[in-house]
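The block that comes next holds chain A.
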Amino acid sequence: MALIVDALSWALLIAGVVLGITGAIGTIRFPDFYTRVHASSVTDTLCALCIIAGLILQAGFTLVTVKLVFILLFLWYTSPVATHALVRAAHHMGLPPYLSNNASADAQKGKS
Partner candidate 1 sequence: MIESLINIILFTMLAATSLAVVRLHNLFAITMLFGVYSLLSAVIFVELDAVDVAFTEAAVGAGISTMLILSTLVITGHHEKNPKHGPWLPLVVVILTGAVLAWGTLDMPLFGSLDNPIHQHVAPRYIQDSPEEIGIPNMVTSVLASYRGYDTMGEVVVVFAALIGVLALIGINEKKCAKRQYSSDERPPRPVLQVMSKLLIPYIMLFALYVQFHGDFGPGGGFQAGVIFAAAIILYTLTFSLDDAFDLISPRVLRPLAAIGVLIYGGTGIVTMLLGGTFLNYSVLAGDPKSGQHYGILAIEFGVGLTVATVMMLIFYAFVSRGEKGKVE
Partner candidate 2 sequence: MNIDFVGLYNYWVVIFLMMVGFYTVIAYDNLVKKVVGLNIFQTAVFMMYISASKVDGGSVPIYSESIELYSNPLPHVLILTAIVVGVAITALALALIIRIKEAYGTINEDDIIRMDLEEDARRDKL
């Protein structure tokens, strides 16, 4: 039983970490701000869920679990709101998205 719980929590931790790294690669590799937001914010929530679920399995029924649940709820609550506010501000201030029919994008393609 303990072995199953351990294995499950490890699997969850690995899944969370892999998701985190995927998001990180996305923020580095993607061409403009809006796509980077997509990469980081989409992985953020699931990454947090996986890692914290893995830790909860290790902690069992204690105060620690309650705190972990609070952290998860807080992250789930604030992270999308922050992303929303960020993209909204960027859009309002006129940060142009990177489009394929964009003149500058075509110029870049021509260069490479």
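In the analysis below, a residue touches a chain if its C-beta (ideal position, glycine included) is under 8 Å from a C-beta of that chain, and two chains touch if they have at least 3 such contacts; residues count from 1.
In picking the candidates, the idea was that all candidates are chains of the complex that A comes from, given by their letters.
Because the structure is predicted, anything quoted here is derived from the model rather than measured.
One candidate among 1 or 2 touches chain A in this complex; it is 1, while the rest do not. Partner candidate 1 is touched in their complex by these residues of chain A: 77-78, 81, 84-85.
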